[in-house]
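With one protein chain held back, the other chains of the complex are shown just where they sit.
Up next, chain A:
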């Protein structure tokens, strides 16, 4: 197997043997030794024949799992002239300390700026500082033909296969429904994944104005102006558009029960949609927005907000365990108190984001595995494997197997630690999980075949992280999309020309609307092929006529099916 990637070959002498571990993949667990060389897993099995004198790590029967993939981070994010306090170095260190060996950051171009320039900017920041492998999502913050060109380039040449659009942040990042339709259509054809920040920005703007008018200026205004119904509404709308355009959908930051419910309902109806709860929504709730301590309350500000319903984390963990939600990120985006204080007199000005990259793996283990909601295989799926599949990096990432990258974690399921800002690896002063006691932690972390965490010591080296390009058409999402595309051919009904009288009418447009936006969107394929479905559509009057016989059926048929289509007898005028 030959993998693409820029600085592909790590130090030649990196050889490592992990002995006596229980390998946990998303499908099975088994005991075996693992030998890795040059950052790649070379052998798995018992009694391996390996070169002499290599470093050996004794797993002592502990679990060896694929390193976590944090599919959503915002390191070193510029914000109104300042930058989030965790840069790519600090952020990826925190990630490694928590057992995450790959992060996927979001590139956020200022509206109007070039996507590719922003992408290159993020690449240069990350290449210089990241301590683990990384990939990039690109956010589409405005839309026109040149953006479309750039998206095409990013997909085909730059190794980006996922793009986020915003349904919130009115007048700034927010996309209209028709723009969403065009973006979804385009990405559905090019093999990309559409990610969506789902909140109804129009209503939020109205609610924010109302809160401020009422004199509510503190962080509680943030959650009051963004009730979870608005999140659920936007998720519903995004799913409708995705289903219409036959495009796979990925909902970032699932924060509330209602939003999660909409996703699980849509999955039951067959939509290709993935939901990403984040560390914060799985671990804490929105009651803290009412804290009397402004700085503490502000540290929880993120969008969509944490739900004030304290049973939400448990609910989301359950859906994650049942497979209704599929991947987890952290949406790690940390601001100092002084930065948050930009909004001290107006909650709408508080910079948004919470920590979570370091806590993600332990928190999910504690909330979902120790409680018996999921087993360790499912744990691997939601923290690593599913993300790798969506990003089209599987099995290079997300699996312990020969040929895969040597990103591994030896997991200690008994370790207990208490989360606190005093000891965490983030530069933020507050930790939204402050004081939580979590069971389960990495005891050894191996990244690119090198030991980076051992005996509680972190040996992370900024700049060694490689950019891992993602290719379009991930099988995980697109096998189904492709099959649907083949079914979705529409055909017109062949009819003779209508040659009867035609009324005069004023051309002033009404009712039927002309095309939505000036920009053309190439063809899209719908999901439902009505021509192939079970009920007959190409009206066959003869057959329907026969249905008229059972008129005098007794009323014993409670369901009045018998008559539903008997309305074909001709009227006076028939134009053929």
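Note that a contact is a pair of C-beta atoms (placed from the backbone, for glycine too) under 8 Å apart; a residue touches a chain by one contact, two chains touch by 3 or more; residues count from 1.
Here is the rule we go by: contacts and distances are computed from a predicted model.
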Choices "Dihydropyrimidinase like 2b", "Symplekin", "Exportin-2" or "AP-2 complex subunit mu-B isoform X2" - which one is the UniProt name of the chain not shown: "Dihydropyrimidinase like 2b"
Identified contact with the non-displayed chain, of A:25, A:89, A:279 or A:362: A:89
Selected residue (touches chain absent from view) among A:337, A:415 or A:451: A:337
Candidate in contact with the missing chain, chosen from A:32, A:54 or A:421: A:421
